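First the structure, which I've put down as structure tokens, then a few questions once you've had a look.
The complex appears here without one of its protein chains, the remainder shown in place.
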Amino acid sequence: MTKEKINKTALILFLFIAFTIPLFVRSATYLHILILLYFYAYLTTSWNLVGGFAGVLPLGHSVFVGIGAYTSTILSLQYGISPWIGMIAGAFIALILGVIIALPTLKMRGAYFALATIAFGEGIRVMVENINNIGPLNINGPRGIQIPPTNTGFFNFMFAGKEPYYYIILIMLILVLTLTFLISRSKLGYYLNAGGEEPEAAMALGINVAKARLTAMAISSFLTALAGTFYAQFTLYIHPKSVFSLDLSFEIAFIALIGGRGSVAGPIIGALLLRPVSDLSRIYFGSHLPGLHLIIFGAVLILVMLYQPRGLQEPLSRIYNRIIEKKILKTDK
Amino acid sequence: MSFLKIDKINVYYGDIQVIFNLSLTVEKGEVVSIVGGNGAGKSTLLRTISGLLFPTSGQISFENQKINSKQPEKIVDYGIIHVPEGRKLFSLMTVKENLIIGAYNKRAETKIAETIDNVYQLFPRLKERENQLAMTLSGGEQQMAAIGRGIMAHPKILMLDEPSLGLAPILMKDIFAAIRKIADLGTTVLLVEQDVKNSLSLSDRAYVLEHGQVVMEGSGKELLKNPHIKEAYLGM
Amino acid sequence: MIYLIEDIINGILMGSIYGLTALGLTVIFGVLKVINFAHGSLLMVGMYVAYWIITATGIHPYIALFIAAPIMFFFGYYLQDIIIKPIFKAEKNVREPITVIIVTTGLWYILDNLTLLIFGPQYRSIQDNALKGAMLEIGEIFISVPKLCGAITAVITALAIYLFFQKTKTGRAVRATSIDRETASLMGINQYKIYNIAFGIGTAAAGIAAVTLVPFYNIFPTVGVLFDIKGFIIVVLGGLGSILGAMLGGIIIGLIESVGPQFMSSTWTEAIVYGLFLLVLFIKPSGLFGIKQDW
Amino acid sequence: MIEKKSIKFLFAAVLAFMLAFGISAPLKAEDTTVKIGNIIPLSGPSASLGEQGKYAREMAVKEINDAGGIKSLGGAKLEMAYADSESKPEKGVSEAERLINTEKVNILTGCWNSAVTYPVTAVAEKYGTPFVVPVSVSDKITEQGFKTVFRIAAKDSWWTRDQFAFLKDMEKEFNGPVKKLAFVYENGDWGQGFAQQWKKLAEKGGYEVVLDEPYPSSATDLSPVVQKIKRSGAEVLMLVSNAADAILLTNTLADYKVKLKAIIASGGGHADPSFIKATGNNALKYFDIVEWETDINKPGAKEANEKYNKLYKQNLTGEAVDAYLAVYVIKDALERAGSLEPAKIKEALAATSLKDGPGMIVGYPSVEFDETGQNKNAALVMIQINDIGNGPERISVWPKEARRKGYTPVFPMK
Partner (left out) sequence: MNILKLQNITMDFGGLRAVNSLNIIIKQGEILALIGPNGAGKSTVFNCIAGVYKPTAGEIYFKNKKIDRQKPWNLCKTGLARTFQIVKPFTSKTVLYNVMTATFLKTSSIKTAEKKALDILQLFNFADKKDVKAGNLTIADLKRLEIARAMATEPKLLLLDEVMAGLRPSEVDDMVSVIKQVRDSGVTIFVIEHIMRAIMALSDNIVVIQFGKKIAQGLPAEIAKDEKVIKAYLGDDYELS
């Protein structure tokens, strides 16, 4: 057996498990946790196109989640347009906004870029909190929008059970992972990576680094907004402080950095570690020892950064390769 | 025992070996030059002595104490002062502040006023510019300030990395004259230079480095006459 | 007209205090080149420290300052030494280690929630303090005395830190390290100790800001968050690493917050602040008083 | 080498962490317990309110269990499952899902923040889990046509209605006509909801609104808002504030010596136990509308407060009493349902007519829900903070029959 074959088998096994989970995990709670885990993995994967491959640190990605969520929700509540269509519309609006944000900020480096994206995110949140109507569109300012859970059905992107949501986000995640995988293997991926690692060398090789980053930002904001619609339809309630929040932006970045920036598997690994830590610790300690779950979350962040500053993806893939080589391939050698 | 003794060190930059099994000695009161083309490992050698790099094997000792693999600030306490290539002045601080910060170590700090006078005597130009930001100085003045900052530390051994780099000939002469003066006042000098003529003629002894190894050593005058030097440089 | 004067005075006073809350942030960035996301939490810790000192001893808040500031200095000093330093050592060659951002955010979560766990969610304020509610009335103009004291303290603190950096041996070493840490080590300066000191000073500044706030502000575990984002905006507006910039950035924000609401709803001033912040960032990315450097 | 070690360490740590959770897997509900899920903010900005609610529930549950539990269910004990919402809607929704699906709670209660309660009602409706809301005032919570939601406290249109009724009564009683009103409120679901009603009521009542000012709850300096109040020439100021801003606003109003005829607050931050402590004499003469006050003339109220104070070192607040009452409402419904069938419980809840018992320490005679699930009797009490010799305290003043004996409200303030 070759390594490629093993990898393929492992991947198929993973997919098989992922698709069959709802058959034996009957508890809606765990499905809910898994759905959110996939949701965050999806967001982080989209973020990773800019934050990982292009090597900058955006800390305002929740803006795109918010745009996606609000666009599809308003269109469906006020005009009866299916959220599936609103999803695409929101993604395009996010794309335009992403480019508008990227044009001036991508020139900045390091801390300035991070702070500028925070300011963009927070600034847009403040605006949404202060605006009740944009023309005929009712965005309801600080009060948020509730989606009545009445019209279930595929067209309405609304379901009574968790399973449809599970499969939708799972498929979205698989698609976005495939897309990032393809991008990482495409001209754009090579260009982004080159610009992220050695911008000067990249430019000398004929790469317009700024243009590549702008493209990445456009794709990233587009993809992120799609998840915004999913979130709105899943929780049926959107609010500036939840979908435009700094916390959300931070969590996306943390998952990527903990998992390993710039790798396709990083967001999955990060989400697999951080989401359970955050959910389970809140469930088990939240009621008796208020705040302890956030202390644990903070401690996990610090510990991972102290011992694996480049994220968990590197050591894990090394271990994976070692296991395969030693345990499985030893007969071949 | 020698004053400064480097014994068979190997140094890597990451995975790249730059210095190979190199040994050399400097005696107290000497001026020793290390000459060689670009990339020969001269700067790396100085950086290793001053603790910015650690040798993977071999030993460096100073006044009979092992000093390799100690942090740079500890090396300063031994009296080994490194004036880095490219001056590396603290650009946003004034000339005087740069000088004062040179005397950060305990031995030097009590004598700041006195030493600063000495530096100004050596480089009167610095006195004129003492309140200017270092970034506004010309190349020659910056070099003077960098050497002055080294003297401020009351070195037992002063290591100068390419003090003539990018200087006009006239300024170069001033700098070399100053180095001679410093040596005459009793400071041991380890000089890394490209300008063979000037450095060799003021040195007691010299080493020629090529590809991280010592290829020749001898007194300054001897080496000056050695035709291999010219070959090493001009490739003939 | 008289209203405008009153608002401007209030804006300047409150703005100076904002500047003081951001001072530590700018000092830490200037030297360590990292954004300390835990800065608001350090401010919160400082407020609790000041609260306990003042309520336990009953002394004047500004006397408590001389106890709280040193406590906070050592708190910051050892925080950097124990938690942040290892990261710097691991990422020696990185100019702006992003990992430190995560670590300081982790610290933020830990400090805020540890306080919640230990002291509970209650709001506290110091009732019996000499400054509470004191107002200076000049004609129709009201000036808050605790804010005035806070603003004066802010200016003195900024000046003291500036002079410390300019005139003392350690201060010069801090500056040297911030300009070029490798060459600084060739001067015999232990860069990690300097980082500890810089972090200590930044934390002490947060402690001083905390002391100026407690006479008129309430104290609760998440109070730091209110000042966090404001602090980032102030330091970027003024120029990361610039002490003068932090003070002026603070005053600009204070003025917008104070004068703005007379022309619009006060919720919109926040949006104006972000707008101005972005505008400055685009026009002069190094901030109003920052030195152009390749961050 | 170091790397290997650190990886191993990390893995061990993560594994240990996961195991710890795995082992302490959810407890199985015993046959003789009734599980009640409570979603409240235990960390984050409203943690103080979450804590009060939690204390009150604990007290009620202990009383009920000590008295033999739910008799019609064979003495079944009540068991509380708490969940922290951090005041975040999305966390609240997640927790509701978990409480219903994994903890298998029979009844849900919470969530204090309207912004959290609102989306959670949808979750409860979806699973058909009865949801008893003690306090979350937003009108829309009971106006969605849901059959699972039962709210004990008044809704915001009632709060605002009573605030204006109170104001009219005061004008009459003290012959001090009021013309100009200022509305200042936190810029959130709650504040915006109140402000909308206020504006309508002001128009109806013939008042002039001289200031309509939302402010961000996260404001660090409220003196600009106070200046606006002062300069607006308002006679009466109506407030909706969370705790931190309520304290800051009160102190700043006092600092600037703003002269008003009355300040009418809307509970929340102004009813927080820390409020009086943190504002001292600055809060004197404030009116605050709440669901309940310690000096209420109702048997058992004083005792309940004393017990609570002894246990938790603070007085009962409106929020706490509603939470306390909610547990008794649930108990009552369970007794009548005699079953854990959600449909039966809902039926019993809908038929509630709770008139007495330890929980009924509220001002109104009984708890009865209308067809939307709103407690139709829920009444409110206006209190005034004043110092009548024992330091600042909250004194009931309105409606008149609830007024503390021997106390005359101070109106206008100055």
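When the chains are written out, they are named A, B, C and D in that same order, and each has its own residue count from 1.
Here is the rule we go by: contacts are C-beta pairs under 8 Å (C-beta built on N, C-alpha and C of every residue); 3 or more make two chains touch, one makes a residue touch a chain.
All figures in this text were calculated on a predicted structure; none of them were measured in a lab.
Every shown chain that the unseen chain touches in the whole complex is listed here: A, B. Within the whole complex, the absent chain has one touching residue among A:10, A:171, A:201 or A:319, and that is A:201.
Annotation: of A:133, A:186 or A:321, A:186 touches the absent chain (contact as defined above). Not every partner is drawn; the one left out touches chain B at residues 15-16, 18, 37-39, 138-139, 162, 165-169, 172, 194-199, 201, 211, 224-225, 227, 229-230, 233-236. Take chain A: the residues that touch the chain left off the picture are 185-187, 190-191, 193-194, 197-198, 200-209.
Basically, only the chains that are shown with their structure count from here on.
A summary of chain positions shows that the Cα centroid lying nearest the centre of all protein Cα atoms is that of chain C.
Centroids built from CA atoms put chain B at 53 Å from chain A.
Each chain gets one centre point, the mean of its Cα atoms, and the points for chain B and chain C are 42 Å apart. In chain A, the residues that reach two or more other chains under the touch definition are 126, 129-130, 290-291, 294, 300.
Multi-chain contact residues of chain D (touching two or more other chains): 43, 47, 50-51, 187, 214, 216. The touch graph of the protein chains shown belongs to none of the named shapes.
Pairwise, the chains that touch each other are A-C, A-D, B-C, C-D. Looking at the complex, you find that chain B touches chain C at residues 50-52, 71-73, 76-77, 81-82, 84, 88, 90-93, 97, 100-102, 104-105, 109, 149, 153. Interface of chain C with chain D (complex): residues 3, 6-7, 10, 14, 18, 113, 116, 120-125, 127, 132-133, 135, 142, 144, 216-218, 220-223, 225-227, 230, 254, 257-262, 265-267, 269-270. For chain D in complex with chain A, the touching residues are 3, 6-7, 9-10, 13-14, 17-18, 21, 24, 42-43, 47, 50-51, 81-84, 88-91, 93-95, 97-98, 100-102, 115, 118-119, 122, 125-126, 140, 144, 187-189, 191-193, 214, 216.
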